[in-house]
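A protein chain is absent from this complex, but the other protein chains hold their places.
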Amino acid sequence: MNIAALFNDRHYRWFAWGAVVLVLLALPFITEAVLGRSWVRIIAVSLLFVMLALGLNIVVGFAGLLDLGYIAFFAVGAYSYALLASPQFAVHWPFLLLLPLGAAIAAVFGILLGAPTLRLRGDYLAIVTLGFGEIIRVFLNNLNRPVNITNGPQGITLIDPLQMGGFSLAQTHSFAGLTFSPVHNYYFVFLVCAALTIALSLRLQNSRIGRAWVAIRDDELAASAMGINTRNVKLLAFAMGATFGGVAGGLFASFQGFISPESFQLIDSIMVLCMVVLGGMGNVAGVALGAVLLTALPEALRYIGPLQQRWFGGVLVDPADLRMLLFGLALVLMMLLRPEGLWPVRRRQAGKGNADAG
Amino acid sequence: MDIFAQQLINGLVLGSIYALVALGYTMVYGILGLINFAHGDITMIGALVALTILQGLAAAGLPAPVLLVIAGGGAMIVCAALGLSIERVAYRPLRRAPRLAPLITAIGVSILLQYSAALVWGKQYIALPKLLEPSAIDIAGAQLTTLQLAIFLLACAIMAALLWFIKTSRMGRAMRATEQNPDVAGLMGVNTNSVIAFTFVLGSAIGAIAGLMIILYYGIGHYFMGFMLGLKAFTAAVLGGIGNVGGAVLGGLLLGVIESLASGYIGDLSGGVLGSNYRDIFAFLVLVLVLVLRPSGLLGQQNGDRA
Partner (left out) sequence: MHKHPIRSLAVALTAALLVAACGQEAPPTAPKAEAPKAPEVLTVKIGSASPLTGPQAHIGIDIRNGVQLAIEDANAANVEIAGKKVKFEMVAEDDEANPTKATTVAQKLVDAKVVAVIGHFNSGASIPASKIYSDAGIPQISPSSTNPKYTEQGFKTTFRVVAHDGQQGPTLARFAAKTLQSKSVAVIDDSTAYGQGLADNFEATAKSLGIKVLAREHTTDKDTDFKAILTRIKGKKPDLIMFGGIDPQAAPMIKQMKDLGIQAKFIGGDGMQTPNFIKLAGDASEGAMASIPGLPKDQMPGGKTFLDKYKTKFNQEVELFAPMGYDSVMVFIEAMKRAGSSDPAKFLPEVGKTTYNGVIGPIAFDDKGDLKNGPITLYVVKGGKWEPLETVKPETGAGTAPAAAPAPAQETAKK
C-alpha cells in the first residue's frame, strides 16, 4: 500500500526506480498519443519550472529569504544565452560554454542582489528583491539606446537551438521507430537537467551548507552565535539559487528561439514563488510537485470551456475568465486545506530521516 | 521654476493617492504581518463601483457634490464588506499557519477579484461620464486644478483623521495593542478578532475613496488597474516603514514626488543618456538606498524583528 516503502526496500528499490525511469522515458510518447503534442510541450515547460522552483526553494525554502524578483535570474540566463548565440551580435557560441556561463553570470547577479540586502529581513527583503526584478526587466527593455544591446521590447529572434556538430534539437529525428520532434528532444534535455537539479538540491539540503541555511532561517542570531558566517552563507544561497535560474534561462532561450522582456515580469516571479509555497516550502519533492501542478493546472483548466458547453448547453461565463477564476479559487482552497503546502517538509527530520514516520 | 513647481504639484497629488492605498497595506501589515496583495484589487473594485454609480446617476441631474458622496459611500460600503469577508474566509483560518501561506491566498484572492470584476464590468476600459469642469488655479506659473486640490486636501484630511483616531479612540488603542502583541491584547480583554476585522474594513473603505479619486482624476476604469497601483502603494508603505501609519503617508507622498521629479529631470541630469523610461528604476533605487541605511524604512521601528 505504501509506495514510499517500496523505494526504501533493499530488494525492490532498483525495480521501483527502474519503473520511474521507464515511465518518464515513455511519458512524452504516451502523452502525445493520448492528449496531443501540446501536452508534451506543457510537460517540458513544467520541467523548466521545476528547475526554477528548486532554485528559488534554496533562497526561500532553505535559507528563509523571501525573494519576489527571482525571475530576474531566469532573464539574465536567457539573455546571456540569447546575446551570444543569435544574429544580434552575430556570434554563435556553443551551448556547452554558454549554459555554464549563463549560470555564472546569474550567480554574480545573485550576489549583487544579496550584498546590499544582507541586513534586511522578511518583507523588506521581499520589496527590494521585487524592485531588483523590475530593475532588470526595465533595463532589458531599454538597453536598445543609446547603444543597442538587448534590442529593447522587440526582443531577440533566431536564437540558436541546442546543437552539436550537425545534430540540432530543433529538428525532428527518428530513432528506433520513434519520432523525436523538437519538443520531445527538449523534454529529454529538460528531464536530465531537472533530475540533476533535484539531486543537487537533495545533496545541498543534507550538507553542511544546507544545515547552515536552515539554521539561519530558523534563527539568524542563534546561527551566528553558533559560528556560522551568516553573510557568506546568505550570499551563497542567493548565488546558488540564481545559478539554477540562469541555467533554466539559457535552456528556455534555446527552446523558444525568441525572448523579449515580456517573459520576465513580476507575475512570473510570483508564480514561481507560488509553486514553492504551494508545493511545500523546503521540501524538494514537494516543490517539484508544486511546479508541475501549477504549470499543468491552468492548461488543464482550458478544457473548461468545452465542458461548460456540454454540461450547461451554452456559455454561461466567458471560459477564459472562468479558467482564471478557478485558478484563483484553487490557490485559495489548496492553501486553506493544506497551509503547510501540499507536501510539506517533515518536522525534525534533520538528524535521522525516519524519526517519526507514523 | 514654474516647471519645478508643476512637477511638485503632480507628484504630491499622485503621492496622496498612493498614500491612501498604502494605508490599507500598512494597517493590515502592522496587525497581522501579512502583505495583503489583494488590496490593490479592492481599490480597483471601489473605483469601478464608484464609476458605475456615477454613470447611473449622471442623467439624474443631481448636483455634483451629492453625486460624489453617493458614489463614494457606495464604493466604501462594497469595499468594506469585501474586506471583511476576505479576511474572514481567506486569512483568518491561516492565522497560525506558516508565514507565506496567506501570501498565496492573497494572490488567489487578487486573481478572483480581478476576474469577478471582468465578469461584471467586462474587460474594456470604461470612461467616466463628464461631471464637472475643474477650473485651474495658477500658482507661480504652474497649473493646479480644483480637482487636484480637492484630492490632495481630502487625502490629507483622511490621513490626519486616521492618525488621530488611532491615537485617541478606544478602538485605536485596541488596534495598537493588537499590533504589539495579539496574545497579550487578548488577555487584556481586547477582542482581537473584531479588531482585525475592523482594520480590514477601515483599510478597504479608505481604499474605496482612493478608487473614487483615481476615477475622477484619470477618468478611466479597468479591471486590471489594481495591480500596478497596489505595487506602487506597497512600495510606498515599505519606503515609509511598513506597519507605521504615518510612514505610509510619508512614503506615498515621497514616492509620488520622486517619480515626478525622476521623470522630469533624469534626462537633463544624465545628459540624455537615461530618460523617463528609467523612472521606476529610480524609485526602486531610492527605496534600496533608504532600506540599506534604515533597514526598517523611514519611520519603521528599528528593531523590526518580524521576519
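Order of writing sets the chain letters: A and B. Residues in each chain are counted from 1.
Definition applied: a residue touches a chain if its C-beta (ideal position, glycine included) is under 8 Å from a C-beta of that chain, and two chains touch if they have at least 3 such contacts.
Note that the structure is predicted; figures quoted are calculated from it, not measured.
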Legend entry - Sole residue of A:105, A:223, A:291 or A:342 that reaches the chain not shown, by the stated touch rule: A:342
Inset, instruction - Check the options B:55, B:193 or B:277 and report the residue that touches the missing chain. - result: B:277
Legend entry - Of A:15, A:93, A:167 or A:303, the one touching the omitted chain in the full complex: A:303
Legend entry - Residues of subunit A in contact with the chain not shown: 2-4, 34-39, 41-42, 45, 141-142, 152-155, 157-158, 182-183, 252, 256-260, 262-263, 280, 285-286, 289, 293, 296-297, 299-304, 306-307, 310, 318, 320-321, 323-324, 338, 342-344, 358
Inset, instruction - May I ask you to list the residues on subunit B that touch the chain which is not drawn? - result: 3, 6-7, 10-11, 14, 115, 118, 122-125, 127, 130, 134, 136, 143, 145, 214, 218-220, 222, 224-225, 227-228, 259-265, 267, 275-277, 279
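Rule of thumb we're sticking to: only the chains that are shown with their structure count from here on.
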Legend entry - Rounded Å distance, subunit A centre to subunit B centre (Cα mean): 33
Legend entry - Contact footprint of subunit A on subunit B as seen in their complex: 29, 33, 35, 90, 93-94, 97-105, 107-112, 114-116, 118-119, 231, 234-235, 238, 242, 273, 275, 277-278, 280-281, 284-285, 287-288, 291-292, 295-297, 304-307
Legend entry - Contacting residues of subunit A [partner subunit B, same complex]: 60, 64, 66, 116-117, 119-124, 126-128, 130-132, 134-135, 138-139, 141-142, 146, 220, 266, 270, 273-274, 277-278, 281, 317-318, 321, 324-325, 327-332, 335-336, 339-340
